[in-house]
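Please find one structure pasted underneath; my questions will follow.
Let's turn to chain A:
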Amino acid sequence: MNYVVDFLTLNAKPLLQIYVLPGLAFVLVFSIVAVWFERKFLARAMLRVGPYYCGGRSGVLQLIADFLKLFMKEIIVPEDMNFLFFASMPVLIATLPALTIILIPFDANWVLWNIGGLGLPMFFAIAGIAPLIPVFAGWASNNKYSFIGAFRVAYMYISAEIPLVLCGAAVAIMAGSFNLVKIVQAQQNMWFAVPQFIGFVIFFLGVIIESERAPFDIPVAEVELVLGWRTEYSGILFGFTMMAEYVMFQAWTLLFVTLYLGGYNGPVIFGSVMLSHIIWMLVKFSVVVVLIILIRCIFPRLRLDQTLELGWKYLTPLAVLNLVFVLALKLWGVY
Partner candidate 1 sequence: MSSVNEAEFVDAISASHSESIESATILRSKRVSVVVKLEAILEVAEALRDEYGFKTPSAAGGVDYNREDRMQMIYYLFNPDSKITLTYRVDLPRDDPSLPTLTGIWEAMSFHEREAHEMFGIEFEGHSNMIPLLITPDWRGGYPLRKDFKGEAPAE
Partner candidate 2 sequence: MSEPTITPDIMRISWGPQHPMSGQTRILLDLDGEKIHKITADLGFTHRGMEKILENRTFLKGIIPIERMAMIDTPNIGIGYVMATEEVLGIEVPERANWIRSLVCEMSRISSHLYAFGLQVEATGFFPAVFLWTTADRVLLLDLLEELTGARFSYNFFLPGGVMKDLPEGFEDRVIEIVHYLRRRFKDYWTAMIENVLFEIRCNDVGILTPENAIRLGACGPVVRGSGQPIDVRRDEPYAAYADLDFDVITEPACDSMARTKVRFREIGESLKMMEQIANEIPGGPIRTRFPLFTRSKPGEAYSRVETARGEMGIHMFTNVGMNPYRVKINSPSLRHMYIFERLCELDRMTMADVPVVVNSLDVWYLDADR
């Protein structure tokens, strides 16, 4: 018993980080809250009320009810399907982006995995595996709609990754380090969004593309493709694919806030530096999430070739321009 108590008290902080913030509880609670918020918000925009019955008039427990329902549904397995790939892909896509969330600093001393200061390239490395998973899922589904969705995903992610990595490189240059904590600390006077305005916009668009959200959700275009690579999934595997969208979304938005919006920087409130840093991080993160959900209400979706055109013809050259601009600033000693 003593051993257990010692273990818990000595490892309190890592345990809290793994299980609460930025770990399991944060990811799950955010997914639930974000889906609820999105459903209510979109519903209001459409003159509806959204979830209304579960959990009082606001329907907060609707998500839990939906997840429970999905657990109890049968997983329909079509013929000629590679079941190992088929069933493992949703699990992977729901959990892989969560690995990247553990790199994000919520405070100078609240980073779960700092990897000796190489947080930024590690994030891109792990997030770079993410596009493979819908491709495998689409192929394993043995369905033409899924197949088309899969290769749309592949095209779209490739066109978005390059501008994102270039912008990340520009931020790292300006901060002088790959360490995410040092990047946040370098923004204490001015957020990087201001001098790197082009990078800010590109990264914002990149976040939306990487999360497969409207207006770039062409791989999941319901009007043509039923659900793209998610078509054949039913039951809890479907639940995982839906959650996956939100986990990717969280991961990239957190990185966006860290790189461009000053991360956890902010005036001290409640007297405690660590607590106020965490609160500021969550506030900025929520603002960006609400903005991206709002964009879904307003805009139709771009076709695949238009998305690729955006990525290759506009975002990539602008990202290079951004990099050059940052290099120039660095050379002239402004930063």
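Selection rule: all candidates are chains of the complex that A comes from, given by their letters.
The working rule: contacts are C-beta pairs under 8 Å (C-beta built on N, C-alpha and C of every residue); 3 or more make two chains touch, one makes a residue touch a chain; residues count from 1.
These figures come from a predicted structure and were not determined experimentally.
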item	value
Identity of the candidate that touches chain A (this complex; choices 1 or 2)	2
In the complex, chain A residues that touch candidate 2	42, 45-48, 144-145, 147-148, 214-215, 217-218, 221-224, 226, 296-306
